[in-house]
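See structure below.
All protein chains of the complex are present and in place, except for one that has been dropped.
Moving on, here comes subunit A:
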Amino acid sequence: MYVLHCSRQFVSQILSHNVLRGYTGVVRGACLISKARRSTTFLYRRYTCLASQQMHPHLSAFYNGIRRYYSDSPGKLLAQQDEYEMQSDSSQRNPQEDFNISVLVSLLRQENAADICVIKVPEDIKYTDYFIVVSGSSSRHLRAMALYAIKVKDGDPHANIEGKDAEDWMCIDFGRMVVHFMLPETREVYELEKLWTLRSLDEQLSSIPVETLPEDFIYGADVNVTK
């Protein structure tokens, strides 16, 4: 399972720091996964499990980075089934939006979507509230899921399927939620969940070499030079 693999790598990195020896019991318990559908909550739940414990000082900066991305209070351990109710501490959101995200996830489950990953995006990134990545078995499956999602939400005039002519990646922007339908191979290439959970700590981002300007660079000096 893709999500499990990346979370396992992640957790093994943490464990290798020899800090969480006391918590390996918790983590091993979390590693037992039975079904594909429930793996969606795992990445999420493990992070919150870890974040809820007392932090050792040299990893605390790292955990604060993770904790920031979840607006729920760190002290709570969350139930497995309700991945989208996890952050409902701040009950400023009106029940209408929660209703829509739960409707969306339930219809994705109904359509046999594999690896549903719902990421709650923090408020500082003013893009969207929920970022959902979903896999499908074939491009026809993806297209069917996307069309069904649009059909259920046919009140929204702005929701259109982006990437209609791409076979492996389609997305729909519903305002508060953005759904990406990808094939598993495409998902492995882009690793959107990694980017949106570890915002600046993402490995693909950090492997981009830093661009430095040459010493003789003058801004605007190349405008009138003809080659």
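Throughout what follows, contacts are C-beta pairs under 8 Å (C-beta built on N, C-alpha and C of every residue); 3 or more make two chains touch, one makes a residue touch a chain; residues count from 1.
By definition in this document, contacts and distances are computed from a predicted model.
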The complex has one chain missing from view, so what does its UniProt entry call it, picking from "AP-3 complex subunit beta", "Protein YIF1", "Large ribosomal subunit protein uL14m" or "Ribonuclease P protein subunit p14"? "Large ribosomal subunit protein uL14m"
If the missing chain were put back, which residues of subunit A would it touch? 125-127, 131, 162-163, 165-169, 171-173, 178, 180, 186, 189-192, 195-196, 199-200, 202, 204-205, 207-209, 216, 218-225, 227
